[in-house]
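Every protein chain but one is kept in place in this view of the complex.
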Amino acid sequence: MQLDHRIPSGPLTEKWDRFRFETKLVNPANKRKFDIIVVGTGLAGASASATLGELGYNVKTFCIQDSPRRAHSIAAQGGINAAKNYPNDGDSIWRLFYDTVKGGDFRAREANVYRLAQISNQIIDQCVAQGVPFAREYGGLLTNRSFGGAQVSRTFYARGQTGQQLLLGAYSALMRQVKAGKVTLFPRSEMMDLVVIDGQARGIVTRNLITGAIESHTAHAVVLATGGYGNAYYLSTNAMASNVTATWRAYKRGACFANPCFVQIHPTCIPVHGTYQSKLTLMSESLRNDGRVWVPSKKGDQRRPAEIPESERDFYLEKKYPSFGNLVPRDVASRNAKEQCDAGKGVGETGLAVYLDFADAIKRLGEESIRRKYGNLFHMYEKITGQDPIKEPMTIYPAVHYTMGGLWVDYHLMSTVPGLYVLGEANFSDHGANRLGASALMQGLADGYFVLPATIGAHFATATLPKIDTNHVAFTEAKKTVHERIQTLLSINGKRTADDFHRELGHLLWDHCGMARNEAGLKKALHNLPELKKKFWSDLKVTGSGAELNQTLERAGRVADFIEFAEIMILDALAREESCGCHFREESQTEEHEAKRQDDTFSHVSAWQYQGEGQTPLLHKEPLVFDNVKLSQRSYK
Amino acid sequence: MSLINLTLRIWRQSGPEAQGAFHTYESGPISTSMSFLEMLDVLNERLILSGEEAVAFDHDCREGICGMCGSVVNGKPHGPEQKTTLCQLHMRHFKDGDTLVIEPFRSRAFKLVKDLIVDRSAFDAIIAEGGYVSVNTGGTPDANTIPIPNPTAEQALDAAECIGCGACVAACPNASAMLFVGAKVSHLSLLPQGQPERNQRALAMVKKMDKLGFGNCGNEKRCEKACPKGISISNIARLNREFMKAVLFSNEK
Partner (left out) sequence: MSWFLSVFQSSIGKKYIMALSGACLSFFLMAHLAGNTFSFLGKEAYNSYAAHLHSLGGFIHVLEACLALVFLAHILTAILLFIDNLSARPTRYAVSATDRSWSASTMPYTGALILIFLVVHLLNFHFASKMISTADQVKTVLGNPPLGFFYLVALSGLTLHISHGFWSLFQSFGANHPQYNRFLQRGGLSMAVILGALFMLIPLLALTTDGFLQ
């Protein structure tokens, strides 16, 4: 198989215009003859469904939650980037493009990223027109903040709940199309399989989470906007229902999975405090603007932070990175925290945490001013931990946060299965090996509002899509497989719960395929995985039946997929013998222990193709060509 | 961190038509740094291993923003802490030996699905009637074309913070949805973008709300107290104004 990225020719700045001009259009009157399935109602799925409905297509939209408004996107806090340059501080489309490519450590496609930067401005216009209440200046114009170490202020935000406001905007547009009869909603439905007929994605099989019914849905194209797979690690900042099932099923039906080992680990999360813990809570990165990160200089120092004199504190980030200090990028901050804890200098009950101390900032700026700036974050921290960061330093630890990897897509956002499109965090397209803060929301909305609606028509205009119905053998076969799998899960009747297995998988991945990876560790994980899988399928316990609402069964199915998926994650991490972005291979580092890219051998996208049960997947490489930016090594010294 | 033991009386009902009843469980030792939902997770793990079905409850983000979680704990939606969703309620707020009665949200408009899970699609149905600005994607003016005074934008955001959890309905003695509807109508009627459809929106959303079987507001303020986002009943007053203005002075029907 040849990976064809279908990037239009011509200068970078003209590609998107050229594409839209050259692409075949679907006659407005014909649009209603096409049915599109959209799985997912996060920023990507909701915006796509709404826009496709407005264009006149018949859309069927699915999500796991009881309402589309509850998709995981709702939890995004910090903001959304755009190249508006309202603050007049030197931003431009080109700069946003460059920052994103560089931030991704030169492992993303130039053409995709440039398009994203171009569209970013339209997203803000769109959201404002929908009534998204972004933060404003006293004069009434929109205000921006600088985010995640960017040198310009280009982040639009709505308090600490930008994701919520953006999603509610997209959701409202979606509900308008529901009212108009152009979108049919299927909440509390989980996609269990993709149906491919004559090489084209033509439908999905779902489980109705209320009745347990296995249902078939046909369409002329299928769009996956099912989010990231961070929950493979069990503990992450993702919502509980975030899963890999939809993209994994598509992978098994022929869609290549790209860069699965690119996982972003966020440095400032509330540390784990017990084995019962179900998820990790992100504390906004902005805290590092005023907080100082430190650990005791002595190993295993059990004293309370206040009792440790200044001279016995190790401000390791400030020491190691004098110019960036506490503001080094996410991956650097995370890796260093892990290093300190591995060296036995971690703090807190578990020893898996470092301090983030505001004492100096309070001294300098006053408690009042610090409270005004971070009041709600402090409040959230106190709610969860019962401690007041004004009185005692916060404890933080890195946590899995975002997955840059995802299904491989071309410039049209189409996967290697014709007619299967992938949007948002579920695809791999724009962030390379590392995502910049406030860029995921931008990408999700760009994909859904603007890119897909412009590209999907090309498929309808050119492909031959014969009429099919749910009696087609491909549907009955897929339904049967889904049904059998559920019956197997229910009949094992072992002694361990799905969560228990999930926790074990999480440990395995965190230890060997987490913040720092090496060949021995990855091989060990690869070796242990089949054993875990075997235990899962022989010792799992699922209560209840398949013909009712059964959350235990839902979990078990998702965990089963995570276990299978983990294999390509590890394989990918093994194959990429360089360090880049969030992927840190201990074998590839500079003398100062910084990540070392190897552009000669690894300047490509790794796309894994399923080869059948028990077979090692096939690795395809899409070379990355940089005509417009000069590759440079990151340095934060 | 310390450990406490609780007695849990949880509503179990296998389906909408089935007969429901309270079941009593001993929590076993519970760490006070657990969240309420983690406490239920621990119970569920035990139930599954003993062959009993886990207690079904809705949840997703566990950060207090998706609005998916919510049950009534000892008579209070989302439990005893103010401005806190159930997933953000931590066990340190309970004492060793406490008995917790955990029930689903109850209202004619929210049908029970299973155990603690209810069907809140009525909220989506209300939004579909007008909880939006009718703009298609594309062709929108530059975001800075219309200045909006900062306090107005903030006030709109105060209302737009609603997470749609349904605690207002659960808390209202009359199971009214006025706070939910008031919040959305306020959010949009405060902003210039919401003006063109202002009258129609208020009329249509209220009509739908009534049709779906929610009760009538009695101005008892229970909703405001239960709201995890602290949304104010001033939004209900605004809804009252918007609705009557639309009825009396507009051409909309």
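Lettered A and B in written order, each chain numbered from 1.
The criterion applied here is as follows: a residue touches a chain if its C-beta (ideal position, glycine included) is under 8 Å from a C-beta of that chain, and two chains touch if they have at least 3 such contacts.
Values in this document were obtained by computation on a predicted structure and should not be read as measured data.
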Please identify which of the visible chains the hidden chain touches across the whole complex.
B
Options B:30, B:48 or B:72, residue touching the unrepresented chain
B:72
Of B:127, B:143, B:183 or B:209, which one is in contact with the hidden chain?
B:209
Touching the absent chain: which residues on subunit B qualify?
9, 11, 22, 72, 74-76, 101, 103, 106-109, 112, 171, 173-176, 178, 206-207, 209-210, 213-222, 233-234, 236-241, 243-244, 247, 253
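Going forward, only the chains that are shown with their structure count from here on.
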What is the distance, in whole Å, between the centres of subunit A and subunit B, each centre taken as the mean of its C-alpha atoms?
27
Please give the residue numbers of subunit B that touch subunit A in the complex, ascending.
1, 14-15, 31, 33-35, 37-38, 41-42, 44-45, 47-49, 51-54, 56, 58-63, 65-68, 84, 88, 90, 92, 113-114, 117, 119-121, 123-124, 127-129, 131-138, 140-144, 147-150, 153-154, 156-157, 160-161, 163-164, 187-188, 191, 193-194
So, in the complex, the side of subunit A touching subunit B is made of residues 47, 50-51, 54, 65-72, 74-75, 84, 86, 122, 124-131, 133-142, 158-159, 161, 163-165, 168, 171-173, 175-176, 178-179, 185, 187, 210, 239-241, 273-274, 276-279, 281, 349, 383-386, 449-450, 453, 495, 497, 499-500, 541-544, 548-552
